[in-house]
Each structure stands twice: as structure tokens, then as C-alpha cells.
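Note that this complex is displayed minus one protein chain, with the remaining chains in position.
Note that the chains take the letters A, B and C in the order they are written out, and that residue 1 is the start of every chain.
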């Protein structure tokens, strides 16, 4: 009989005389610890979700309670405009799934954004219109007209999963040019961002396009099922989301940040985005406990590195040092400390050295096929 | 973009050149191993589920795919008759949630039973009418009329969660008498079974009533949320269900078995039911590897007990032996082997002995406050 | 071939051409987040561990690497003095297990304390002598002589698991008086603290004794097996430990804090200790997001409570309010936010109210059979 919004109230005190009972499956929000950076708040957002009002499987309220439980700050409800297989059972109203979610969100503090997904065969493909005012005014099969109406309402226009069912093969590392439909949208100012990750599919080319054309990168779940049927939260998985660096936690600030390209994509254990955002997140996530080490000659040194965030980091050496060997792989799980070892190549090495250890953070992707480069400095004295 | 009924088809062979990817979250059915007994098939059934057509949170298809993934054989769709908070958004048809689930079930091999939940304040409370033909004919606020119409259609009538919001306190081990409404239903042959477990609440009194009045015991999830938000399948939890001992896997055989009281309730790690069913399930689940042991005097003996089923068993000693001590607690996890130790009380004991070790299986409940008693026989020779 | 102290060094860059490989099982330390309080550092300590030098199962280095991985700050090596079943295979030296652990600890930053466990039948039972200088000087079966020598060396003397194999029954809530042996030790200043939790056994009477006699409370693992065979770290279990509120992270500061009774026991999900320590830990762990709420009359309110620590808290209502109902149970998992609901008893209630909601934190034990009481204040305005 338990509903997510139900709570048990005191009226009498119950004394259980005979109880076979599990610990109550409490409803709580798992906070995801990712540092705020550059004076902005790091908001966790999913700009692509479905409900039973299109081809999703859940009532809109579930999208809100899921978002709350999973530590998100904002979601967009983006039911398909043209594809509504349950329509025969439902009263027709393209705003309805948003309205239900919005009303329910008040008791959870979740920001709900009104959206719609233009759903056309490729080309042009699928587009989310986010921050719209009235979805019913978009009810047309002419995608150009719908997108223009969306823009008139102030929409941020996101090209969804550009390689999904893309007829051009192969899907990655290709020389695919855009179709003319997409070019037109872009040239007419009707394209603001691209999903470079949809669900768990990463499109390196789309990341490249965003860099070349100055578009906003986004990563979203595009969830139709209950999220728990796709992500295993017991194993610390999380849904694909867009990190938005916003002035504050509000719908307006999110829209401003999207327009200003202040986003990073977070999927699986990977972050994708510009060097400056990823470097800052990494630096604010870790602490290195020792910068000065003294040891007897020939000995092994250890640097302790603590990851205070909920993002694991995977470091791999990105160069060599002429006098010292050092750990090739350093894996930093969430909320953990790892050791990085340093050893002189020659046992009789004595004296002081300032070492600059070059690494890549494998799971921080700053270019379509490239990871963040960083260095760890350490002063060593061997006696 | 993944839907539970989608599969990926070959058209070209894809060569991933650059992939950051998790193992695909495959859609599969976790089989629950519980032995068939007494010539019957042990079917796993849930006779109480909700969808968005009443106050549930999911589209009816989800109830089918959940049942499949969780290893169930049959579910009943039992949306509330009188309580339909989403009705304003939906076309009115009390059969509709069943129809959608039934159609979808064909590709999963799940039996879907048409039901409805009569939803009245206590008394009389809530009643599920199972195996009905046309729910729309039950559309009345007169619960007596609705139940009679259900019976006319051949319904099995289940009294739901009889202690939920029951105004009489305390809720267990009480001398609660039934209200006259419930008595009347029973006396008029309009009550066939009682939920002795709803969700994770066990009502020992309801179990007693079923024994006294020869009613069928049932345990159901009464799920409104996606099941995965209430049960943690990654930790091997399972939904509350009714085990039905049926002639075969068919809707008709389930109905016959319910009528013949061939049921056991399975919730948390506990089975509740008559001694003969639980004893048989236990005996067919375990194998004891040694019945004859030889040892030097003063030594410790071990019996190995293997649990081949997916139900863990928890044994606790239920008596003593004058010459031997033996393990007080033996915990038998699913698909595991545990050791039971035996030791002479006196180190100089020699000779042969046939030991009968008395135990209770704590999590097999045969009476409202009593567990299954069993014995382990072992022949011992100490030299 | 992997050893816990091994790391892989770069010499050449390896290009895997064909790899079936799991993510490397990296060696890292899981930090346990418990707030520092009252100007002290909260150190995580285990004052009772065994190695193969008595009847433990692991080489002493493992005790160090386990402590590091599990987020501890300090351990004592306390092999039995009189019980050394592996002695036939080992060179005799009562200091040896400490020496090996101490040497190994340098690369992990773990404090290792030299200890020994006096191991006599009850009475007097078992006693850990902690912070001793030379265990070989204690080599006598006369426990009084051994304890006096320990005290001469500056030992802190801990009575271990006082109810283990205690011949007096029942083991809890009894009127057990101490044996004269224990009284003598106490009266002669040879008893400084008592293990009120050993492994997962809690002795409420021992907690009472410590309060009455002004002794230090301790909780330890008494681990013989590898810790991972007793605690399931994948399920966020942790070993039983003593939280020590110390001036700094050093052996001396730990000893001073033990002497000054600044300890709390942490076992399962439960903390045991004085009201002032537990209240402070709780208050520094949680943040309550709203203290002022406005709503329309008849509506439900929610307060959001965030637990920033790694200790889950379980609140249960400890009283009622004449005008408002409020959540009976609030479960606050680690690093999570939960909602506490408040509802007027009468729908037509209007006006302002300062509510004081009384709760107990079930898993914070301040008296042998009593939990921490606390209140949540909230200002409400209903219009």
C-alpha cells in the first residue's frame, strides 16, 4: 500500500509483539558529491525523459521522485510530439505530463522544465525543445514550423542522439557531413546544442561538431522505463546526465548556462567537456597529502591521493622520468584514498629532486578521443 | 532509447573503433528455484498489482515485464474500482489495464488474470475479485452488489490487508472479531481467501482465521510503484508472492488450486503455510551428505547440508541430547552448503549412537506464531 | 602475483592488442566520514586484533593493510600471551607480531600500538594490555604479575568481552556482580576500560559498569580471520571499532584520550557512548534545510534533512503534538536526504505555530537501554 508520497503518522504507539520485518525501505535522496566550480553551482540535470503520455512507461510523478532519489536538481519532461502510442487511452493535451510532474515537484524541490521531442525520421531526426510555454501550439507534423514556434516561445533546441538509426555507416570516427535539414536549422539559429551522449551511447563526432560550431554539449538518459530498470543504483550506477554550471538553482539560471555552453556530460564513470571545466572539477575533487618526501636511498616513496567526490578517477602515466619510476595506474574510487609509488631507477641515487609526474585522467574526456592531461609535483630528498 | 521489448537486429556488422562502454544491461528473467511438490507445479503468483489506471505509477505492460524479470508465472491486474485519481486523464474502461497487460504478456509467457479491487472504508475494507470476466459490470459503489456480480462471473474473492487502517488496536495477537459485513460475506459464500501478508506486513491473526474458517491464504505485493523501487533485486530480494501448487501452468489450474487452498505465502525470506506444504518444500530443497560418521573419541563431527533452492533456511535447535552437543544455529543460504557440528559432551564417550537432532526451521511458519519442527538423523560411531 | 604492497612501474608502454580483462582491483582506502567534535579529531581505532603469532589467521602486515583499506587510523596488535597454537612452527618472541606490523605501517600512515592479551579462564577472564614496551617481560602464567608488569610499562588495561563464556546466566540485564579477581584489579588501579562491544556482541551491563565506575568504554573487532571474511565491505559493513576523540593523530594522543574516557563505540550501524559525544556527532552530521514553512490550510509540509556522514541515523517519534501529526519514522542513510512530513490534525487549522518535534535517534545509545533524545524545531504558518 506504500506510495512514494505517503508517510506514516503517529496516532497511537504501536508495540510489536511478534514481528518478522525488514528494515523499512526508506525513501531518501542519495546526494551525488561533485564540486561547484568557477563560482557556479554544479547542477545535475536530465533534459530528456518520457512518460506514459508518449511512449514512456511511468506516470509523470515517477520522473520527479526518481530525480529526487537519484540526487538530480532538474529534469525536462520531453514526451514525443508525433509518437504517442497510448493516445487512444488518454485525453489529448501535450502539456499534461509536464503539468502533473510540475505539481508533484513542489514537495521535492526538483526543477521541472517543459519540453517536447520533435520526432521525425532521419533526416532531420529528433529534437528536444526545452523551456517552451505551450506544447499544444506545436501540434504539427511540419517540424520546421514546430521548431520555429518553439523558438518563438524561447526554446533551447537540442538535437537528440544524432547517430541513432543514422543511415550512414560507420557511426564513429567518420567523415559524416550533416544533412541539409540540419544545416538549415543551424544556419537559421534553430540549433543550440547536441546530445553527445544519449543513454550510454557516446558520439565522439557530435562532440567534435559542438566544438567546431560552438554548440552546447548535452548528455541525457532518454529514459522510457523506470530508471531503476536501466541503471543499477545498488552498484552505484547513475543515469546519464548533464552537469550545468549555473548562477543559482533555478530554471532561469539553467537556461542561461545552457545558452552560455557551461555544461559537462556525465555518463557511466566518465565526464566529457572542455578542459577548463574538467580540470577544475578534478582539482577540487582531490587532495594530495604530501608534497615533500624524505627517504633513505634506494627506497620506495608513496604519495597519498584522496578523492573527496563521488566520481571515480582513473589516472594513467603519460610519460617517463629519467631518474624515477612511478605508478603507471592510479585508480581513485569515490570517497577513497589511493597510493602512488615512486622509486629511483638506480639504487644509489642521492640528493634532492623536484619531480613532475605526467598523467592522464582517462575518464575525463576533453577532446573526442583525448583525455585530460595533468601533472603531479613532488619534492623528493634521498639521503 | 531502449525499450523492454526492443531488440537490436543485425543489418551490418559494426566495428567499434573507440568505445567507452558498460556491459549492456541485458533484459533477462531471474529464475527462482523452488521445488515442485506433491505432483503439483509450484507457480509464483502475485494477485494484487496496480497500474496508472487506478493509483499505480506504471503502464500495465510494466507489470508484465517486471513479473517476467522477477521469475513469476502469473499476476493479477487489480486496479481499484472506486479510486481512480488519474481518471481525468484517461478514457473510462475498467477492463483496459488488463487488456493492455494481457496483449503484452503473449511475448513473455506470463499468465495475466483479470481482477478488480473493491475499495471501501473499513468495514468492510478492500476485496480483490480475481478471474472476473467484465469489470465494467461491477461499476457500483454498493460493494455487496459488486461482489455478487463478481461471484456471478466466477470470481475468487480475496479479502485484502485486513489489518491495514484497521481501527481496532493492537493490530496483532488481538481478540479482534470480524465486523458484521465480513461475517455476512463469509456466511454467504462470498469470501474465499485472505491476504495474510500484504507488501511486507504479516498478519498472524489472519493466518489463524484462514485455518479456523478453511479459507485460502494469500500474500501479495499490492505494488503501486515500479517493483524495483520497493524491492532491491541486486540484494536478492523478491516481491511478496503466493506460491500456488497447480496441476499445470494455466489460469484454470491456478484458479482450481486457489479454491482447493493449495497455497503458501512467500515474503522476505519467509514461507507461511500448512505443515505439509512447507515440510515438502524444505525436504525437496536440501540434501544431507552424510548419515554415518566415524570418529576418534572426543572429536567433533560435521554433517554437510546443501540447500539447492533459492530460499534460504535458518535452523535453530529445538531440544537437547543427553550425550551430545550440536550446533544451535545452522544457516543455509540459497544454493549453498553449511556444516552442522556434533560433539560428545564427555571426551571419553565411545560406541555407536543413532542421534535424532531436533530443529525448527525459523523462517517456515506453520502456525501463526510457530515454525516448522524437523529432525536430522545421524548414525555416529566413536572409537 | 599481486601483493598489496606491489605497484606496477613504467618501463615500456604496453599496447594491449587482445585483452579480456577486468578493471584492476585497485588497492585503496575507503574513507569513513564521521565529524570531528569538541575540538578533537575523531580517530577510528581497533584495540583488539590477532595474527598467526597467536591464534589469528594472517601475517601481521595484513592487519595494517586491512586497517588502511577500511579507513582506520590505529590498531593494536594483541596476540594472546598464553595461547599460541602455532608456536611449534614459530620462533618465540612475544614482540614479533607488533614489530612486523609496525615496520609495514610506515608506508600506510597507520598507527600500530603494541599490546598483548592476557588469556585466563573466567575469572578473571581476558585483558588487553595496550601501549606496552616489551611483551617478553610479561611471559608468566601469573596474570596478576603480568598485569602489574604491564602497568609498570605504562599499559592501558582493558577487560575484554566480559560476558563471553561467562558462567553466570542470563548474559544481559542481570544482577551479575563482579568476581573478586576483577574487583581487586579495579581497586588496585589495574583496570582502565571495558570492551562493551566485542565483535558484534553488545553487553549493556558492561556499559552500565563503565558509567558507574568511571571506566573507559571500548568496542573492538577481536578479529582472527581476515576482516573481509567477517564483514561484508561491499555492503558498506564496517568492523567494530572505538572512536577516540584525540588532540591529534598520534599514539600519545590516543593514549591520553583513552585515559580521559573520550571514546564512543561504533558497531553495526550503532554508536554507543555518552550523551554529549553522540549529540555532537549527530548535530555535526546533519543539516535541516527549512525551519520556516508556509502552506495553505490542510496541507502536508515537508522538512528536508540531510545526513552528510557515513553513519546512517534512524529517528523514531518520541511524543505527540496536540495539533499536528508528523512522521513516526525517519531513516537517514549515509550521505542522503530524507523528508519529514508534518500535517495538521484538523483541516481547518490556520495561523502560526512553532513546533517542537520530539524524536529518539534509535541507533545512538546513550544509556544501556536508552537512545539519544532530540528535538526538531520548525516554524509553520498555515493560511
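The rule we apply is simple: contacts are C-beta pairs under 8 Å (C-beta built on N, C-alpha and C of every residue); 3 or more make two chains touch, one makes a residue touch a chain.
Remember, predicted model here, so these are calculated numbers, not experimental data.
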Problem set entry | Interface partners of the hidden chain - shown chains only, full complex considered | B, C
For this session: Taking the full complex into account, find the residue in C:28, C:78, C:270 or C:309 that is in contact with the omitted chain.
Result: C:270
Problem set entry | Sole residue of C:224, C:339 or C:360 that reaches the chain not shown, by the stated touch rule | C:224
Exercise. Among B:83, B:164, B:179 or B:331, which residue is in contact with the omitted chain in the full complex?
Worked result: B:331
Exercise. Pick from B:38, B:91, B:141 or B:300: which residue touches the chain that isn't shown?
Worked result: B:300
Seminar exercise, completed: Note that chain B touches the absent chain at residues 7-11, 23-24, 26-31, 33, 107, 109, 300, 302, 304, 306, 317, 320, 325-333, 335-339, 341, 343
Problem set entry | Sites on chain C contacted by the missing partner chain, in the whole complex | 1-4, 12, 14-18, 20-22, 25, 52, 55-59, 61-62, 69, 86, 88-91, 96, 100, 161, 164, 169-173, 198-200, 202, 204, 222, 224-226, 228-232, 234-235, 268, 270, 365, 369
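Please note the rule applied: only the chains that are shown with their structure count from here on.
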For this session: Could you run down the chains that neighbour chain A and chain C together?
Result: none
For this session: Calculate how many whole Å lie between the centre of chain A and the centre of chain C, each centre taken as the average of the chain's C-alpha atoms.
Result: 37
For this session: Quick one: report the Å distance separating chain A from chain B, using the average Cα coordinate of each chain.
Result: 39
Problem set entry | Multi-chain contact residues (two or more partners), chain C | none
